[in-house]
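For chain A:
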Amino acid sequence: MEVGLTHYLAVSALLFCLGLFGVLTRRNAVAILMGIELILNAANINFVAFNKYVSPGAVSGQIFALVVITLAACEAAVGLALVMAAYRGLETAYVDEINLMKW
Partner candidate 1 sequence: MLLDWLYVAVFAIVGLVLAGLPLVIVWLLAPRIDYPQKRSTYESGVVPFGQAWAQFNIRYYIFGLVFVVFDVEVIYLYPWAVVFKDLGAFAFVEMVIFLTILMVGLAYAWRKGALEWV
Partner candidate 2 sequence: MNWLIEIGKAAALCVVVFTFIAISVMVMVYAERKLSAWMQARIGPRHVGPQGLLQLIADTVKLLQKENIVPRQADYLVFSTAPLIVAVAALLDYVVIPLGKVGDTVLIVRDINIGVLYFAAMASLTVIGILTGGWASNNKYSLLGGLRSAAQMVSYEIPLGLSIICVAMLASTLSTVGIVEAQRGRWFIFQAFPFGFFAFVVFIIASTAETNRVPFDLPEAESELIAGYQSEYTGMRFSLFQLGEYGELFGMSAMAVVMFLGGWSGPRPVPPLLWFFIKTYALVFVMIWVRWTYPRFRIDQLLNLSWKFLLPVGLVNILGIGAWLILLR
């Protein structure tokens, strides 16, 4: 059997859903961010796979992947800064305990 576009899309879908599971069920904010990283990786696999199978010869998909990696880095930096700030203020990194605005 030849490895085709669908194979990559399936792996990416599974990775996406694992990330989604992490985001939905984790209590720790850092763990949620890790789930988001998995989701972004899944998206990147899609970009690069479409690049190869749908528009070979150009590198637009890879450019997109690079931009997504950049954004992932920025997201991690800002998101983790928020976690640090929350931990300093509220002494917890668990999202269900950060409920000051719920009142």
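The rule is simple: a residue touches a chain if its C-beta (ideal position, glycine included) is under 8 Å from a C-beta of that chain, and two chains touch if they have at least 3 such contacts; residues count from 1.
If you want to know what made the cut, all candidates are chains of the complex that A comes from, given by their letters.
Just so it is clear, the structure is predicted and the values come from calculations on it, not from any experiment.
Listed candidates 1 or 2 all sit in this complex, but the one touching chain A is 1. On chain A, the positions that touch candidate 1 within their shared complex are 66, 69-70, 73-74, 76-77, 80-81, 84, 88.
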